[in-house]
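So that we are looking at the same thing, I have put the structure below in structure tokens.
In this view, the complex is presented without one of its protein chains, the others remaining in place.
Coming up: chain A.
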Amino acid sequence: MLSRRIIPCLDVRDGRVVKGMRFRDHVDMGNIEELALRYRDAGADELVFYDITASPEGRSVARDWVERVARLIDIPFCVAGGIRSVEDARAVLRAGADKISINTPALERPALVSELADALGVQCVVVGIDSVRDDDGQWRVRSHTGNANAMRAPGRRTLDWLVEAQRLGAGEIVLNCMGSDGVRGGYDLEQLQAVRPLCAVPLVASGGAGAMAHFADAFIEADVDAALAAGVFHSGAIAIPQLKQYLRGQAIEVRP
């Protein structure tokens, strides 16, 4: 039976893993390879590395650390940040990443999703969606979210973009609910439940994990395929082996 996946997300800056508000008060969390191995050993099912300075600096992902991680670990990992073309994506995959994730560049030029899917296969094309509930009650996407000062609201409804991204060739969707992100009050179940029936490809919940029960809620109530989190794992508030044991106790299929 297919397991539900637990995915730690690691923000990378200048070749180091950092945490904190993006672009403010970064705390150095350590060496990329060390953390990748630590999470692998703890039972992470997959890792996401987000090159947080690539996009704002107008460059693609630094490939040297992608290669170092790929040499080291034997679980899949996805790389995000600054991928704007098939060539960018190909270079990251050649360095050893298993998937690439695109967000702002896909909103700016949706055809990019199709180009990537045609050239590399849908299975390695992840579309990340940053979503906010606006005052009128509609969920809409945000772009350029890597930098609070540069963030934009293109006006697109989250549900519309989700459907279009799949039509274009997204093989997986990461829905980052910005309203719950960093607050640790739980995943945005209402939004995930609204998205789920429209998402035929695997859906990854992101934003809001603060307790083990939040993961169970996302799997049981919103039927997501994977749950992504950063802070709770980095701080040690939740240890992955205990989390998996807990989820197993809730009759949720997870990999030992």
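By our rule, a contact is a pair of C-beta atoms (placed from the backbone, for glycine too) under 8 Å apart; a residue touches a chain by one contact, two chains touch by 3 or more; residues count from 1.
Definition applied: contacts and distances are computed from a predicted model.
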Missing subunit (named according to UniProt) among the choices "ABC transporter ATP-binding protein", "Imidazole glycerol phosphate synthase subunit HisH", "Glutamyl-tRNA(Gln) amidotransferase subunit A" or "Nitrogen fixation protein NifU": "Imidazole glycerol phosphate synthase subunit HisH"
Hidden partner chain, touching residue among A:141, A:177 or A:201: A:201
Which residue of A:109, A:152, A:167 or A:255 touches the chain not shown here: A:255
Touch criterion as defined above, residue of A:52, A:120 or A:141 at the omitted chain: A:120
Interface with the undisplayed chain - residues on chain A: 1-5, 40, 45, 67, 70-71, 74-76, 89-90, 93-99, 118-124, 171-172, 200-203, 223, 225-226, 255-256
